[in-house]
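Note that one protein chain of the assembly has been removed; the remaining protein chains are unaltered in position.
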Amino acid sequence: METVISRAVKDISREELENLKREALKKAVFRRRVARLALTGINLLMALFLLLPLLYAVSIALMPSGELFTTSMNLIPATPTLDNFRQAMVKIPLTRFIINSFLVAGCITAGQIVSCSLAAFSFSFLEFKGKNLLFMLVMATMMIPGEATIISNYLTVSGFRWLDSYKVLIIPYLTSAMGIFLFRQFYKSFPISLYESARIDGCSDLRFIYSILIPLTKSAIGAMAVYTFINAWNMYLWPLLVTGSDKMRTVQIGIGMLDSVDSQSISMMIAGVVMIIIPSISVFILGQKQLIRGMFSGAVKG
Amino acid sequence: MNYKLVTRKLSPYGYIAPAMAIFAIFLFFPFFKTIYLSLFKTNKMGQAKLFVGAGNYSELLSSASFFNSLFVTVVFVLIVVSVSMLLGLITAVLCNQSFPGIRIFSTAYALPMAIASSSAAMIFKIMLHPAIGIVNKILGLHINWISDPRYALICVALLTAWLNSGINFLYFSAGLSNIDEVIYERASVDGANSFQKFFRLTLPGLSPILFYTLVVNIIQAFQSFGQVKVLTMGGPGESTNLIVYSIYRDAFFNYRFGSAAAQSVILFVIIMVLTLCMFRLEKKGVHY
Partner (left out) sequence: MASLSLVNVCKTFKNGQIAVKNFNLDIRDQEFLILVGPSGCGKSTTLRMIAGLEEISSGELWIDGELMNLTVPQKRDLSMVFQSYALYPHLTVYENMAFSLRVRNVVKTEIDQRVRKAADVLCISHLLVRKPHALSGGQKQRVAIGSAIVREPKAYLMDEPLSNLDAKLRTQMRVELSKIHKELGATIIYVTHDQVEAMTLGTRIVVMNSGVILQAAEPKVLYTNPINKFVAGFIGSPSMNFIPVWVERREERICVEFSKNRLFVNEECAKRLMDGDYLGRRVYLGIRPEDLHETGSKDQELKLNVEIKEVLGSEILLHGKIGRSPVCARLKPDFPSEGGKEISIFADMSRILLFDMETEENILYR
């Protein structure tokens, strides 16, 4: 804001000065309010734009299929119905898929937290031969894209006769280099004397992890849990390859059974999609704070 | 006593054993097996039958389809990375000042990271539907987005960019909060306007995280699969035949495991070279 009142004003009376000041203040307040409103407005537009696919999906899922097939704008269902959801549940064993996915994602999340925290504990508090080499090896796995090994993995598990089972969905994902790295980053902030004094007090390693490390690294565990669960829930290529029967299918693959483009099933398919998005979104919204606190407290910095 | 000493010596290995076993069986072993397979012709069961040396590679390098797949992937990665990073940056900057409802907006901006590529692709399929899709309705166009080779790749890329914008928002938000507020105050007194502050302070201040995000984004974009499988099946023609989809098709439709393995190796080499190059560049350039 430019200087409103300049040198010449010194000569005018007190009252006029007060008036000028009041007016200028009003203008400034107005401008600030407009700026704030504009910022909120732009944010609102941006959020609407980014959430459009999701909002649209919810809208279609609530739309009777008859309403969908028009060339006119139909953003909001005129007669919302839950029928699509019911039909989707009937047409494919969606409940089973959802149970499968929860089971698989839950096991993977728990398994990763256990295996990663154990390994990170060893790498940060214990001394052993080849420690640095092994840690480098773990870090190197981050460079190997999962997709580059998928063929051999497929051949391996089919050799094990593991195809179409829970274990084939779970076991390959029971650890992650990123998780080990994240936990180690957290453990590094604790002094080694924390471990040493616990040992002197007669605390075993497992007990140290259980009663000292885990309570101290809740935010890292939270972040890890949210991130892993969402990724496991959203897994696509691997379950596509290794599951064949309805019994073992996860939601992302199972939902593909609804994928066709005739009018009847579009709204049903989207209803199914909405149903399987809800769990991952809920986990994300509930765990967002944890995720941010855990992932970005010094772990990611250049 | 002796027993105790042995357990004490071995226990560190015990703690890393579960993780290491998984890595060994499902990462290191298949990694080398992939390299091994890429040197063979296989049967339908994926067993190595005939040693061909670099045969699979030379076949690939003389195949127009493979080069098309590489080209398509590169274009795809360029679009995805630039758009998703731009979206992440814009949203992070928008959410950097406090205003009422900021928590809701930041959740909204990060939300795409929670959505599966396959689910998103199904939603986009309807949005891009030539007759009833909302995109044509809003833009007033009649384009068959997915079946037109001119648009199919852009559609898949924009969908992927949308999915990745969520995590980029989180990265950039973290980066912005790492910039010391007080340097903006000094810049104000020094006479810098908002643009100067953004380009001279905010962007350089973000550069370390910008770089990290770039690497992660590129690697992630190279591995996109679900959206292609659901939205376009690599088509029309081969216009969206991204490299991972091409690997999948070669292995599980054409049963040419050797060729697919060779493509996997090439994918790995590309990603490794890119990562190393970028870290080399970073050492020279952006960090402080």
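We call the chains A and B, going by the order they appear; numbering starts again at 1 in every chain.
Criterion: a contact is a pair of C-beta atoms (placed from the backbone, for glycine too) under 8 Å apart; a residue touches a chain by one contact, two chains touch by 3 or more.
Not measured: the values here are computed from a predicted model.
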item	value
Which residue of B:149, B:204 or B:237 touches the chain not shown here	B:204
Options B:9, B:49, B:186 or B:280, residue touching the unrepresented chain	B:186
For chain A, residues in touch with the removed chain	1-7, 9-10, 21, 24-25, 28
Contact set of chain B toward the excluded chain (per top definition)	180, 182-183, 185-193, 196, 200-201, 204-205, 207, 288
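Simple rule for what comes next: only the chains that are shown with their structure count from here on.
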item	value
Residue ranges of chain A touching chain B (in the complex, touch as defined)	36, 39-40, 42-44, 46-47, 50-54, 56-57, 60, 68-73, 75, 114-116, 118-119, 121-123, 126-128, 131, 134, 137-138, 141, 143-156, 158, 171-172, 174-175, 177, 180, 205, 230, 233-234, 236-237, 240-241, 252-253, 255-256, 259, 261, 266, 269-270, 273, 276-277, 280-281, 283-285, 288, 291-292, 295-296, 300-302
Chain B residues touching chain A - in the complex, by the definition given at the top	9, 11-13, 15-16, 18-20, 22-23, 25-31, 33-34, 37, 46, 87, 90-91, 94-95, 97, 99-101, 104-105, 107-120, 122-127, 129, 131-132, 134, 137, 162, 165, 170-171, 173-174, 178, 208-209, 211-212, 219, 222-223, 225-226, 229-230, 244, 247-248, 251-252, 257, 260-261, 264-265, 267-268, 271-272, 275, 287
